[in-house]
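All protein chains but one are shown in place.
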Amino acid sequence: MVIVKRKELSFWERLYLPEVFQGLSITLRAMFRKNVTRQYPEQKLEVNEVTRGQPRLAVNADDTIRCVSCGLCEAACPAYAITIDGQETDRFIEREPERFEIDMLRCILCGFCEEACPKDAILMSDELELADFSREALVYDLEKLKRPVSALQPRLDYIYKLSNRWNSSSSSS
Amino acid sequence: MTTRQVVTIQIDGQDVEVDASKPLVDALHRSGTDVPTYCYHPGLSAVGSCRICQVEVQMGEAPGRVVVACRTPISEGMRVFTSTDKAHAVRRECLEFLLKNHPLDCPICDKAGECDLQDFSFAEGQAEGRSSEPRRSLDKRKSLGDVIVLDEERCILCSRCVRFMDEVPKTPQLTVSGLGARSTISTFADRPLTGNYQGNLADVCPVGALTLKKFRFQARVWNLRKTPSTCGECSRGCSITNEVLRNNELKRIRPRYNADVNEWWMCDTGRFALEEHSLEGRLAGSMIRGEAGMEPASAREGLERVADALRTHGQPVLLGSAWLTIEEGQALVALAKQLGTEARFVTPPPSELADELLHTDDACPNRRGLTEVGMRAIDAAEALEAIAGAEVALLIGERIIETVGAEALAELPNTVRLFSFDTVALDVPAARAALGTPSSIERDGHWVNVDGHRGMLTIARPAPTDVATLIQNFESLSRLITPAETAGGAAS
Partner (left out) sequence: MMDDILPAELPLFAVWVIKAVVIFGSLISAAGITTLAERKVSAWIQYRIGPNRVGPFGLLQPLADGVKFIFKEELVPDGANRLMFRLAPMITAAPAMMCIAVIPFAGEVVIGNYNLGNLSITDLSVSVLYVGALTGLGIYGIILGGWSSNSKFSLMGAMRASAQMVSYELTLLLAILSVVLLAGSLDLRAIAESQASSAEGGIGVWNMFLQPVAFVLFIIAMFAETNRHPFDFAECEPELVGGFHTEYSSMKFALFFLGEYCAIIVMCCLVTTFFLGGYDVPFWDSAPWFIQLASFVAKAACFIFLFLWVRWTLPRFRYDQLMGLGWKVMLPLALVNVTVTGAVVSFGWSPLITPVLAVAALIPGVILFARSNPGEASLTGHALSEEGSAS
């Protein structure tokens, strides 16, 4: 149990009105401060590789998907947003997704999938906008998720830089 | 089986009573000590080839020696140390040696999630190998017949598969061929594997080297919900685990250890009976005869048609399927009594794959149980004869249409009022209504196998909506027909 000791008010504070005026003066001053509003559709948020936007799947230069449908992102996703069904492929990686869906309405943009992915196949893009007329349209399938790896390269470099820093500091200690 | 001889040994400083007829590793596992094993399988002879189960053992005053636990017999007064530096270092080196040529590409591998090698590598926590030589490069997709694919790179040459083929179905087909780093598992002259027990190879393989063609790369094992159940493909009634993906598709059936029935094994007939539970063509609700043939309707409407026919026509023929549980059998017998008729069940033709090990020639999983509750077994011909002479006939239970024969049913004149309760719709001229019923992975109950052993069914996935269990249907039917008899005039 915690005993909360109330603050003993001074005579001046108990008069109440002086405190009211103090409050009013604070809000009055606030009125003349610079405002922080961003006029969204015209004034977009600046994005760069640090932006953790919606997850996207990297597609190699030869148009093959990197994902091996290992299901680690599916397992890591705290929002249960990802659903994957695998299939066999003749490519070296043996397995690729047959179905890969991210329910963008469930996705909380946490980036766990990116962190879990052993193949650098799912990456947090800088795409932030999400609007449509039905819930179904916001369940993104493989085609909607594919992005050329070149578009995601800055992010890839960035997360490698991050994990390098993490690795080196852990080995030095 | 060797008899149990209880002796006392010391495991990591604790005195434990163990069974001396088993190898040391069994005692370790039973006492809850975690020692990895790859080549050791409790159902196979031990060879001690992988060396991963090494522990330190002290006898009397002699200094401790490192031995493989799977090949070491137990003797009174043994002191076993599983986690001393010495034992641990040996196992770790052993692991590193195994991983020298193992790709460790678990994200792709189908075994990931239930792989002993993966678990132990993870526990040891060394992510990178120290050797600079390339790994051996072998065939990653070597077909071993219709059932199994071998990934030679992943194989750790534990020889469990070889021993399984030798010892369990006693059809030696596999061997370790080649020498040294070029050793691989192969069949003679690359002939495909044969036999009804190949599926077990994927289970005994401790790594992802042997995989099922039918399951490969389709689902991650941690996404499968596993429910204990009983196989319904023959009267052996092997204990199994049904593995269902996303509450929907039955992806895999695996044997469940049951010392009295199937131990660790099951046959391929049972293992690949996945289509029996496919959701395609499943009947939800009911189909009832309308103007333009069979039309979809609710289960309630279908049931009312059945009740109407039962009310207006005497002496209905009640034919149960061989897959009824004893609980359903009892309910059917009670209903038959109320209707003043006899409850019978239709047996499918005997299986040709019968063998000494597990698979029997009787395809009824519950012949004993249904006979015990008072149902008489008849074959399809006898069943058709009974139907043809009746005004009303009820075909009850999953696979009943298939057992009696859809073509034969189509021949029946439509003076016979035919009603079915099956997972699929009955669409023959004589059919008046067809109701859906849960398949054996969607309901619970018990089957009694050929030896009198009771096997349980549990619900692995929900039945489609608007599908009632047979027992519920029997109860509703009995309620629907009762008032007509006692107060028939008042009701109309």
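Per-chain residue numbering starts at 1, and chain names A and B are given in the order in which the chains are listed.
By our rule, a residue touches a chain if its C-beta (ideal position, glycine included) is under 8 Å from a C-beta of that chain, and two chains touch if they have at least 3 such contacts.
If you're wondering where the values come from, they're calculated on a predicted model, not measured in any experiment.
Taking the complete complex into account, the chain left out of view touches A. Against the chain not shown here, chain A presents residues 1-6, 9, 11, 13-17, 20, 23-24, 26-28, 30-37, 39.
What we mean here is this: only the chains that are shown with their structure count from here on.
Residues 68-72, 74-75, 83-88, 93-95, 118-119 of chain A are the ones touching chain B in the complex.
Across the complex, chain A is touched by residues 106-108, 112, 140-141, 216-220, 222-223, 246 of chain B.
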